[in-house]
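Apart from one protein chain that is not included, each protein chain of the complex appears where it belongs.
What follows is chain A.
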Amino acid sequence: MNKPIEPNSFRTGPDEQGMFGIFGGRFVAETLMPLILDLQQHWDEAKTDPEFQAELKSLSTYYAGRPSKLYFAEGLTRHLGGAKIYLKREDLNHTGSHKINNCLGQILLAKRMGKTRIIAETGAGQHGVASATVSARFNLPCVVYMGATDVERQKPNVFRMKLLGAQVNPVSAGHGTLKDAMNEALRDWVTNVHDTYYLIGTAAGPHPYPEMVRDFQAVIGTEAREQIQEQEGRLPDAIIAAVGGGSNAIGLFHPFLDDRDVRIIGVEAGGRGLDGVEHCASMSAGQPGVLHGNRTYLLQDKDGQIIEGHSISAGLDYPGVGPEHSFLRDTKRVEYMPILDDEALEAFQLTTRVEGIIPALESAHAIAQAVKLAPTMGKDQVIIVNLSGRGDKDVHTVAGMMGMEI
């Protein structure tokens, strides 16, 4: 068990240029640069401002409902017959997913910067709903860009956003998914840079977004690390989260990165398999490139044109990933593995039946990995799975996959 002592912490990135190794950076049009530098300055100040932190803490507690529970999933554990499975219940947060953690932090920052209009991109609609929610709470107009395909497959969330007063702009370019929504949000931002705050939903984009979103989401891992020590008296053997852009995953992982005995697994959307192009496993099957303000692993062809992926889960349907994940992949601190649509669907149904919890399809990918892993581990071992969101929004998609009409 004597592992060589690794000299460097995995938790020190990014550097001043916003780089995690070769990943990250600020690959944006000049129009946005002054704003991004301004954002960075406000963020640097807010990080250490007790008043900002206190306001965020108060909203997290009384508005979002933190801390979220770490739940021992007895049904899943018994069913799988191996390691004990704990679920970090981000699905119980206000708005039904981890997205609220980041949105509360960023809306306070937007206010601090004097911005009067919020824009956001969304895939599954969870971030769109969370953005619309905090915008309603702080009385700011909100425009959400959402791929036309996603508008179709996430109707309940579209309606929620509209109820919350947001304007939902469908984007029909490309496959009409998260990538296209992000392009259009960037175009809006560049046009309305004077009054608009771009509330990016994942730990990607130009520096300082990947760091900032991670820090707002790290509450997940910080809580889970304390909770498991209270409940089990020790750290887990493995932690698992689904990775689209990767904000729930980096939020869970980051506080554990220097706990070298904790195995960390990020689950990518394997779609219909990695052989063709119908997946979104950028780290398993892509290569480093530059898109949406950062260098990271991307699905692309040999000419550097971005390839549209596929996933059953709108929230994972993105051809890139946050740059810190790319760094953690290359340094091998985190293992990234694909889970297929069918495997996720099975895990979705299993969790629903044996736990009475309907997980988001995104989270079902992480559970599916635990389904594979738990039986290979001892009964005294412990896995934490990030249940990043609830699955009510996905019932139409799942019904369709099961050949049912509702």
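Methods note: a contact is a pair of C-beta atoms (placed from the backbone, for glycine too) under 8 Å apart; a residue touches a chain by one contact, two chains touch by 3 or more; residues count from 1.
The working rule: contacts and distances are computed from a predicted model.
Note on the omitted subunit: UniProt lists it as "Tryptophan synthase alpha chain", one of the names in "Tryptophan synthase alpha chain", "FtsW/RodA/SpoVE family cell cycle protein", "Ion-translocating oxidoreductase complex subunit A" or "Cytochrome C oxidase subunit IV".
Here the missing chain is touched by one residue of A:235, A:277, A:290 or A:354, and it is A:290. For the chain left out of this panel, the touching residue among A:230, A:303, A:380 or A:405 is A:303.
The chain not shown here is touched by just one of A:101, A:183 or A:202, and that residue is A:183.
Where chain A meets the missing chain, the touching residues are 17, 25-35, 173-174, 179, 183, 186-187, 190-194, 287, 289-293, 295, 298, 300, 302-306.
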